[in-house]
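Only one protein chain is missing from this complex, and each of the others stays in its spot.
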Amino acid sequence: MRIDLNSDVGESFGAWTMGHDELLLPAITSANIACGFHAGDPGVMRRTVRLARAHGVAVGAHPGFPDLAGFGRREIRCSRQEVEDLVLYQVGALAAVAHAEGVRLRHVKAHGALYNMACRDEALADAIARATAAIDRSLVLFGLPGSALLQAGRAQGLRVAAEGFADRAYNEDGSLVSRAVAGSVIHDETTVVARTVQMARHGTVATAAGSIVPLQIDTVCVHGDTPGSARLAAAIRQALEAEGVVVEALGRGPKL
Amino acid sequence: MRIDLNSDVGESFGAWTMGHDELLLPAITSANIACGFHAGDPGVMRRTVRLARAHGVAVGAHPGFPDLAGFGRREIRCSRQEVEDLVLYQVGALAAVAHAEGVRLRHVKAHGALYNMACRDEALADAIARATAAIDRSLVLFGLPGSALLQAGRAQGLRVAAEGFADRAYNEDGSLVSRAVAGSVIHDETTVVARTVQMARHGTVATAAGSIVPLQIDTVCVHGDTPGSARLAAAIRQALEAEGVVVEALGRGPKL
Amino acid sequence: MRIDLNSDVGESFGAWTMGHDELLLPAITSANIACGFHAGDPGVMRRTVRLARAHGVAVGAHPGFPDLAGFGRREIRCSRQEVEDLVLYQVGALAAVAHAEGVRLRHVKAHGALYNMACRDEALADAIARATAAIDRSLVLFGLPGSALLQAGRAQGLRVAAEGFADRAYNEDGSLVSRAVAGSVIHDETTVVARTVQMARHGTVATAAGSIVPLQIDTVCVHGDTPGSARLAAAIRQALEAEGVVVEALGRGPKL
Partner (left out) sequence: MRIDLNSDVGESFGAWTMGHDELLLPAITSANIACGFHAGDPGVMRRTVRLARAHGVAVGAHPGFPDLAGFGRREIRCSRQEVEDLVLYQVGALAAVAHAEGVRLRHVKAHGALYNMACRDEALADAIARATAAIDRSLVLFGLPGSALLQAGRAQGLRVAAEGFADRAYNEDGSLVSRAVAGSVIHDETTVVARTVQMARHGTVATAAGSIVPLQIDTVCVHGDTPGSARLAAAIRQALEAEGVVVEALGRGPKL
């Protein structure tokens, strides 16, 4: 039993800070670093790569729509080619920053609206997968289980990682309950920890309706934007390890 | 006798076009491609790389200040670290785009105000040289002859290229006459062609005051923003070759 | 019989030029000036206001999505409040520039994807109408005939103007044929001129299927982005006047 714990980091921008990366990174195994389009800037990217390296955390790219004002959360109707190009640009920029710091990128996880759209839309999924493969075929592509994104990644010969969300409610079909629905985000820490352990150990999740459904995942996303998120991430990791689950990054390891 | 002919290309942005790259590229040997901060966008970058590749032109990065509205021509007082990071980011982004198109970057030429400032300012020169070296130690760094930029490039172990300007007037000390001075830009095509041949063949230039001074250069910049610039570039190349000068890109060749 | 001829102008940005405003403005009566989010910048805005004033053309605001790279043509899923605020900001900025040049804004026409979305979506239409009314209740709001945008404008007590398109094909229900469909844009100049006269004189349009349907409009949009557009606009105006149609701007006039 193995699981990766990932989190979105490096989301500060210029004079504005966001998140508590220094506290969060010790608890996780994969860092999704913003690439300057929805958050992050060249200086923040470098400092975040250094911080991840210092904690032995795998560094990945977190490309998003070009929308600082909307933090990449607003859907933008881009063409397939536009998405391929903007992902290539952002991942390439972070790859150079990482290279300058002696680090190789391990994974790519699209951000916000781009992630959500690409999980559903084959053309956008294909665009992200192609851009990722063009940079480095050993990169792991993250996406929702059963999504167009994972399918496109496999079609490009990439290793893919199915992602679960520690604090989100699930529908009967294993999809996420929309954030527009009350109860879609779970705030009770004990519950969040227990659900994560269940995902990692049993490959199942309790749905909003109360049934248990399969959810095969390789990585769990823990959120880092609230003050308590670092403590929660640490609690999740501790519980996983106490249950015998190996918490480690994906990609490039001997067993992977 | 060898010389490189370089030009700034890929300066369109979104729906706006600039320059006549298709006409210019057949005449030059090194393309300085804008990287999205002062001009260019991910799609323009890809199309420009393809176009350069199709014409056998060496591809280089043309990073600038983050200033679309000012086209990178306005001085921005950035710290050494800020400049290093923004150059690393931009060159990395273009390197990824080039890699996706099967092309390796050959050189780096800073754009506009960043180029001018770094030619004078050791800290900024060092920042650009470090960012360039961090990406690929075989990249050629462009700068004015005798500038801080070339010195910083050498200090980083980079091959450097001293650059002349086909259509600019020169001072007695081999520096460029400021654009603020009348006559700083030479418009007569025959004169521009003759001056370029003189630079390439004899390593000298006629100053604004009328004397002949040494100007050892490896590459000549020809401008591509006016309708006649492609024709002028072709005339320059033809004249150089008629005089027995080998016109070819710098870097990675067997004799370099 | 009266009609307004409007065109999108002031779409240059920084060092990039677009359109042929100097040639186009003599032929039109209302200028929709870009406000810096999808095109235009503070300097371009001022120069365009001056040019419109010099030609006696009514000045209006042309606010768009914050998307320079996409020229405001990409749909961005913004909230009602976000749209109200970004329209208020842009129209206010142009109003100040116009005021500094001794000109009062006469109308507001949303740009590109924002226009198209607001013609269909009541919440976005309401947002644009509220922002417009908050600035000046005498502003005329442009929109497609029968659209949510015009309805929202009326609900805010604004005068509204139904807009026709000189060079676009129409469906049986008076809506525009999607640009994705072949033949949606009409290129033959004689046809474009004749259709405009028919709209203005008879309040009808020939559909793509060949029938004649009613199309009550107050203003006709002529495009200004191609070299021939100024000539076409002049031909349209000449034909209208030859047919006895008064070509004049909307708003603030004694009969309006």
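Each chain carries a letter (A, B and C) given by its place in the written order, and its residues are counted from 1.
What we mean here is this: a contact is a pair of C-beta atoms (placed from the backbone, for glycine too) under 8 Å apart; a residue touches a chain by one contact, two chains touch by 3 or more.
From a predicted model like this one, the values you see are computed outputs, not experimental measurements.
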| item | value |
| --- | --- |
| Which displayed chains the hidden chain touches across the whole complex | A, B, C |
| Option touching the unshown chain, where A:Leu68, A:Ala98 or A:Ala166 are the choices | A:Leu68 |
| Full-complex contact with the absent chain, from C:Met18, C:Ala31, C:Met45 or C:Ala200 | C:Met45 |
| Touching the absent chain when the full complex is considered, from B:Pro66, B:Gly92, B:Gly174 or B:Gly251 | B:Pro66 |
| Footprint left on chain A by the chain that the document does not show | 12-18, 39, 41, 68-71, 73 |
| Hidden partner chain, residues of chain B it touches | 66-67, 69-70, 74-78, 82, 113 |
| Touching residues on chain C - with respect to the absent chain | 36, 41-43, 45-46, 81-82, 85-86, 88-97, 99-100, 131, 134-135 |
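Here is the rule we use: only the chains that are shown with their structure count from here on.
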| item | value |
| --- | --- |
| Distance from chain B to chain A - Cα centre to Cα centre, in angstrom | 39 |
| Chain A and chain C, separation of their C-alpha mean positions in angstrom | 43 |
| Chain A: positions in contact with at least two other chains | 82 |
